[in-house]
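Note that this is a trimmed complex: some chains were dropped, and none of the rest were shifted.
So that you can tell them apart, the chains are marked A and B in the order they are listed, and the count of residues begins at 1 in each.
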Amino acid sequence: MAQTVGFIGLGIMGKPMARNLLRAGFRLVVHNRSRGPVEELVAQGALDGRSARGVAEAADVVITMLPDTPDVRAVVLGPDGVLEGLRRGAIYVDMSTISPVATRELAEAVRAQGGVMLDAPVSGGEKGAIEGTLSIMVGGPEDTFREVLPIFQALGKNIVRIGEVGAGQVAKACNQIVVAVTIQAVSEALTLARKAGVDPARVREALLGGFAQSRILDLHGQRILERNFQPGFRARLHHKDLGIALETGRATGTPLWATALVHEVFGALRARGMGDLDHSAVARLVEELAGLGDAGPQGVH
Amino acid sequence: MAQTVGFIGLGIMGKPMARNLLRAGFRLVVHNRSRGPVEELVAQGALDGRSARGVAEAADVVITMLPDTPDVRAVVLGPDGVLEGLRRGAIYVDMSTISPVATRELAEAVRAQGGVMLDAPVSGGEKGAIEGTLSIMVGGPEDTFREVLPIFQALGKNIVRIGEVGAGQVAKACNQIVVAVTIQAVSEALTLARKAGVDPARVREALLGGFAQSRILDLHGQRILERNFQPGFRARLHHKDLGIALETGRATGTPLWATALVHEVFGALRARGMGDLDHSAVARLVEELAGLGDAGPQGVH
């Protein structure tokens, strides 16, 4: 593989992703705001790009993995940013979770510079990033997608091209809606069981055998029973993602009733100091509103 | 098997359930308000109990499968009802979906008559009833549960004793919460995709590979894409079931935020003449509120 891959943003998700690219044999140039993770990866064989621009100058495919829309904007459009260094014909892939509207604007700027953009947000959390089992939802031209596919295959398992640029972020917003609202549903159900004097662990078990089955009921349901709210995926990040979903709803004329409600639930979690717990801590809020204290782990079968 | 089973309520669910009991070799006595289904089952080997009381007089285990709380109350407590005929030591099993509060009252009345009651609501719909693959959520004494287990095994596959009497209905209420709210979540997500110009079929496919996976996203998601709103499970019945969940919430002091919202969604479906569509028609309402007409089936991959 002669391709050089640039990777900007070596946080909880980005660092293990970059490592998986190294392991897969890609030539890798990296950059990160703080130096620690850069040095770690350089010690493992990566090159130091020194800036977003430096990374772009050296790479055929530039990847960003950053916290939020303003971060991506700054790294791409800002001084010493990706656009200043991007080669003609190069590919820029944003794997952050950001606004689909902003994504389309960025794609336009990349195209004006002679490049092509894919958006490719992921699902699967730190665990998926480490194990290379992320789900990747991709927007952008079909042929560019094919070109980048080997890179995606080093990072994830369930890789779907959804449509044109921005479509990956739309799919991710949809994903975050379904996950959040299902957590709310499971939280209400298990809280009702507790308040009715019924063992929530048995209820979960029974529901897993029928139409109510979901990965959320399985995994987050188990977390709720065990009172295991260590992230996982932080409530405050899910709050941010629901904000993106609602913004997309506003931009496209889509009222999102349950999403709006659960967005406020996550807002309350943050306001009450639980924003750094796992998003399954929604159950804590539902329980508090039902007058329940934290009972500790429930008998788990 | 020497046991005689009584079965009252031969509707869409009850008739195939009774037939499965016959096939499993149980001696069966039946009753139904309208005569047609009784004659059908008698032709297949069942006995005609002539009234709820008649059924109870002849049976070791009496099962009811009726639409709603007042129906069960009338059949059990009313004139010529189950209680008038129930043998000492007999078992009464209600497999309808009714209020947990009413269930506990009925259990008390049965006990006063020298019998024992189980509540054993089911999930899985007409298909599950016909194929004998229902999920059955049981409340009542452990030993009574064991005694009735062979009967349940002729009717379903995933059979869980949840706890004391009423616990089956609580579990069912939890099930209906999770199913309804998840349908709402999937409807919002797929509608957002459509409004954003993204293929909802691809979004569903991508989401099925990650944390958003659920049977609802799989099966009801497919229905929504195909515009296949023939029941299945009717929206108006799910509306009723959410009413039971909210009533249980009120009785136990459990605020149910998303459930309350989705209950109004189902209410709107009924008010707009869509109550006899499948509950996945929630998506139709979400789409209407987003200004979308019925687009016909979406490209399904």
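Here, a contact is a pair of C-beta atoms (placed from the backbone, for glycine too) under 8 Å apart; a residue touches a chain by one contact, two chains touch by 3 or more.
Keep in mind the model is a prediction, meaning the values are calculated, not measured.
Enquirer: Since all chains share one sequence and 2 are shown, how many copies form the whole assembly?
Expert: The complete complex, not just the displayed part, contains 4 copies.
Assume only the chains that are shown with their structure count from here on.
Enquirer: Using Cα averages as centroids, what's the distance between chain A and chain B in whole Å?
Expert: 37
Enquirer: Report the residues of chain A in contact with chain B in the complex, numbered from low to high.
Expert: 100, 123-124, 135, 137, 157-158, 160-163, 166-167, 170-171, 173-175, 177-182, 184-186, 188-193, 195-199, 202-203, 205-207, 209-217, 219, 245, 248-249, 252-259, 261-262, 265, 286, 289-291
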